[in-house]
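Before anything else, here's the structure in question.
For this view, one protein chain was removed and the others were kept in their places.
Now for chain A:
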């Protein structure tokens, strides 16, 4: 009863703040359908895993008896009486399931990861235990796996002129950390630019995106604080949360009821045994979740945060530069004030074609992080060419370099996303995620299907990323496409969609969606 009144209050609050149903926020589909597959698909998936596991046990038996040579690490005969090292499920899975199909991952690339790239041809003579290169390359493979949302992974000499100049001026190595003696003026220029780009007071840039999360969260929260983290958060956020020593509670993915229930319970009961109030409550969410392609419900979380006086940490790794009319991320997509989010974090890896991450927010916060973050004190500073690449990419998006190349790319990405998603839905596949997100996962469910899909797509010169069990739930193996502004319509059309259509319908029978009205065969 209390819950209901509170939810009603939240909705009234939203209505007062955002107006009655105008603007971008309400035109976004409030339902992001995570459609469930039919029952027979789940049964067949378990059957497939079960059969391969049985064969795994059989092969392990052959290896133990000695009929088959063991290619992986084994304990020495003197260690056989001790606690077994390689009998846990992870090692079993690695030996018997992953090794059979591992030619679909870690494929070596020998060109830049633009919209098309070259792969090195490698074959295996002993069923993927060892590989050898034939010496040939597979040229012009269409790339739908790289995080190249705005196409800034390019080697066009005109665009990279400033990068070359800065490399000649500063060199490549910085040979120190930010706090010691590698605080270049270039870094300060970058941070000023990031702050302007986001419309915030100040920002700080780090050399590695993963380390930005895992090293800065411990600086912000500690023992006696509470972290409410989304179910599907990235490993870097989870690692940072665990390192900090705060209490972590997980709420269901994008589920505001679950989050609100946890907030109320946390505020009412306080810390576990002493019932003292929590020092800080930090809600950790991501802008776009990379495995699902779903977008966070930002207006609702902001309303909850204000009501319960919690803090919000928004990880915009995939959404900065990729969503929003001018590429400013989910705050622009939902038309909310960026200063409402306490800690805005993002990476330069995905949309800016560089590497590294940033944390932005109020000046007080960023100054504190400069002094107290492990990454700021101990990690090597960003390399000058990479810094300049981010600077030139950001200037391009903002239009400060005098052209409209940036805004053209942002619009091209949005158009590619809409087109690709609409055509795939039309064909009847189950696609997760919001219609605006450039990350498109197609659910394939069965383990053999993802393997066959990856291999057949490579034979037809398209490089896809498929994801299976440990990274996704066991019944939801998927192929994930990352669209790019550099993909042209012919690339998407003729190659991807036609080949996908042929493969997925003809060979792999992956039409499972009951929601689609157009099943074309």
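Heads up, the rule we're going with is that contacts are C-beta pairs under 8 Å (C-beta built on N, C-alpha and C of every residue); 3 or more make two chains touch, one makes a residue touch a chain; residues count from 1.
Operating definition for what follows: contacts and distances are computed from a predicted model.
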Omitted chain, identified by the protein name its UniProt record gives, among "Glutamyl-tRNA(Gln) amidotransferase subunit A, mitochondrial", "Vacuolar protein sorting-associated protein 51 homolog", "Replication factor A protein 3" or "Serine palmitoyltransferase small subunit B": "Serine palmitoyltransferase small subunit B"
Contacting the left-out chain in the complete assembly, out of A:451, A:466, A:485 or A:500: A:451
Touch list for chain A against the chain that is not drawn: 44, 47-49, 51-52, 55, 97, 100-101, 127, 446-449, 451-452, 505-509, 521
